[in-house]
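Just one protein chain is left out here, and the rest sit where they should.
To keep things simple, chains are lettered A, B and C as they appear, and every chain counts its residues starting from 1.
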Amino acid sequence: MAYFEFQGKNVYYETHGEGKPLILLNGIMMSTKSWGIFKEAFSANNRLILLDFLDQGQSDKVVEEYTQDLQVEVLHALIKELNYERVNLLGISYGGEVALRFITKYESLVDRLVLFNTSHRTSPWLKDIGDAWNLSRDNALDYYLTTIPVIYSPEFYNRNREWMENRKKLLTATVFSDKNFMDSMVRLTRSAETHDVTEDLKDVRTRTLIVSSENDFITPKEEQEALHKLLVNSDYVMLPKTGHGSMYERPALFTALTLGYINASDLEMTVL
Amino acid sequence: MAYFEFQGKNVYYETHGEGKPLILLNGIMMSTKSWGIFKEAFSANNRLILLDFLDQGQSDKVVEEYTQDLQVEVLHALIKELNYERVNLLGISYGGEVALRFITKYESLVDRLVLFNTSHRTSPWLKDIGDAWNLSRDNALDYYLTTIPVIYSPEFYNRNREWMENRKKLLTATVFSDKNFMDSMVRLTRSAETHDVTEDLKDVRTRTLIVSSENDFITPKEEQEALHKLLVNSDYVMLPKTGHGSMYERPALFTALTLGYINASDLEMTVL
Amino acid sequence: MAYFEFQGKNVYYETHGEGKPLILLNGIMMSTKSWGIFKEAFSANNRLILLDFLDQGQSDKVVEEYTQDLQVEVLHALIKELNYERVNLLGISYGGEVALRFITKYESLVDRLVLFNTSHRTSPWLKDIGDAWNLSRDNALDYYLTTIPVIYSPEFYNRNREWMENRKKLLTATVFSDKNFMDSMVRLTRSAETHDVTEDLKDVRTRTLIVSSENDFITPKEEQEALHKLLVNSDYVMLPKTGHGSMYERPALFTALTLGYINASDLEMTVL
Partner (left out) sequence: MAYFEFQGKNVYYETHGEGKPLILLNGIMMSTKSWGIFKEAFSANNRLILLDFLDQGQSDKVVEEYTQDLQVEVLHALIKELNYERVNLLGISYGGEVALRFITKYESLVDRLVLFNTSHRTSPWLKDIGDAWNLSRDNALDYYLTTIPVIYSPEFYNRNREWMENRKKLLTATVFSDKNFMDSMVRLTRSAETHDVTEDLKDVRTRTLIVSSENDFITPKEEQEALHKLLVNSDYVMLPKTGHGSMYERPALFTALTLGYINASDLEMTVL
């Protein structure tokens, strides 16, 4: 519903509702449109802010190569644009990585952080997975089959046959056949290749909720366990029988965990 | 801060704050006083209601034997006393069992339900554990050592040595040496012996959050997995490296999960 | 070291050592040569029999499409060729699926069965994964990146960088660039598409060891849990922090579990 300019590019964002500000940071294939089902609940008591990173949704394309630090600055510019002193951030996967990088540079701007299915680094294993995605870019069905099944838990994918088959038809016929979209996907994927904030996280003190999924085959739960050890003030919870796309497989838990964590007046209680 | 009469007994309860009503149902050894650290956060946006079951805290003792259905009626009387049409319930362990029994009888009075470390039945294994507790009742240290270590994850118990040692001294010197308290504990334990709502849960449709702990040695995570299968509209999440006393070991997660689940304006979103 | 004829095709097999016969059934990309490191230990006290399925290793290619039932008959012909009344079978992944199909048809020929990383059916999810493999067949690097990283646990893949990079070079330069090999891989993958013995397993009584890997992203541990429930006389064990290629990641456990299970004089002991 609005744009701001960043380094000569137009960046798209939306705001909904009133209350503590909460910015949602998209996964790599997502856009502001992906949050439709959550909009009502997330804006009921909060100022909900949706953002298309560069190369996503209604924001401009980038053309040249870049790293996720570009998106960090996009996020920073958005916060300045909206004139917030502090915001809450939720990131999932790619968006969680940007959030982690953001916090190592602009920690004072963040109140609380919620991370679903997020890694603190792109391991050689994950980089090779990303390369497999990129090498399938010229064939819409190949791209679908290489990227989508692994995003879901087998249980969810098998149970919701009709919905998945419809998505297969839709995605292969539209976005995965769109050269511009696929160029963006390749650039976004590459922008995450060098991600590694292992060392930087040791100084972070932001209160952070880390959520893993038992059947996450992209950023396996071991990644979130490692992240939990790196982040001093973090809390960790696990979604059983759930895949990488936790927001779609467990929308109620996604909602309750995020809003509960962001809106609690106090999280520092302890019996000790 | 207030009492109401139930079958000639005084029942103690407290109310704090304003908003959607949320009644907290104590674990077996707990009382309204156990919630001290949570009071601020839980009453910030909700009408928080604390309750001492009969034989707990400042409510009257019972003397004769009873089942948890007596506590179900206590809870029902409280809701009537407060004149609520619908409430939200949070139960942990014993309190979760009472909540489950309540919902099978008075489902229309409940909006949403949150269950931590709760079983749908007292298995022969759990009954024998309870008998071990009761047989240790005449020796305060024996009672402490039989009941307390297994309530915590070994990791928590070992890490917080000083706090646990202080609790050992305090509990053995006071409540576990108090014959009246111990009589109550034995009755409360026995009141749960026949608990089994396996069949009744099949008709329940209340939106329910089920939380298990990976290192729960009283109501192991397999119990919550079974409960999740029995309850049609339930969501399930697991707290890694946490024991039965999840509220004390993970107070931030306990708070965020409960308030997020109870207060979300909508939990029915779905991509399907 | 030897061939026998099956339906006009040459089938390659090897035998090593003396003792209870144990036939190893290859995963889809494997051949008799894949077992090199295990040969000594597996033939020390057993008659070890290695087999290249049709379209694998030194056995003939098939050309036309087929199902895994063709391999079932190859295995049956091998047992007849060797004149065994009963054999022990070990299968991993594709080989485990053939073993499961074999047992539903020729149960009387099998003494004990050991299954690593095996599913009782090719789910829609797994079929789509297989289709992604086949669609990458014309590009050796794409095929490598689509099939190999997911076979290993991220931890193993990341730790053994040099070995994995050498495999990448070797596989992309040789077999994955070999049209004949790739044609075989596509046919083998398709032959498993219709695999589903869910119903047939209910009558099986063969003593079976089922082994899952915690980080198996091809046949996730939930598949082996389901298989364990289907197979009355099965035992189930899980390899923590291990991927689909358990034989390579945990060769000592692979060896001990298989030989211990096959060679125990008695497995029917019970305290009950």
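Just a few scattered comments:
We adopt the following convention: a residue touches a chain if its C-beta (ideal position, glycine included) is under 8 Å from a C-beta of that chain, and two chains touch if they have at least 3 such contacts.
If you're wondering where the values come from, they're calculated on a predicted model, not measured in any experiment.
The chain that is not displayed touches the following shown chains in the complete assembly: B, C. Only one residue from B:Asn158, B:Thr174, B:Thr198 or B:Thr270 touches the chain missing from this view: B:Asn158.
Between the chain not shown and the residues B:Thr15, B:Thr67 or B:Asn139, the one that touches is B:Asn139. Interface with the hidden chain, as seen from chain C, comprises residues 37-38, 40-41, 44-45, 160, 163, 207, 209, 225, 235-240, 248, 250-253, 255-261, 263-272. Listed by residue number, the positions of chain B touching the unshown chain are 123-126, 128-129, 131-132, 135-136, 139, 141-142, 145-146, 148-150, 152, 154-155, 157-158, 161, 164, 215, 217, 220, 222-223, 241.
One rule holds for everything that comes next: only the chains that are shown with their structure count from here on.
The set of chains touching chain A and also touching chain B is empty. When you average the Cα atoms of each chain and compare centres, the chain farthest from chain C turns out to be B. Overlaying chain A on chain C by C-alpha atoms takes a rotation of 180 degrees, rounded in steps of 5. Put simply, the C-alpha centre of chain B and that of chain C have 49 angstrom between them.
For chain C, no residue reaches two or more other chains under the stated contact definition.
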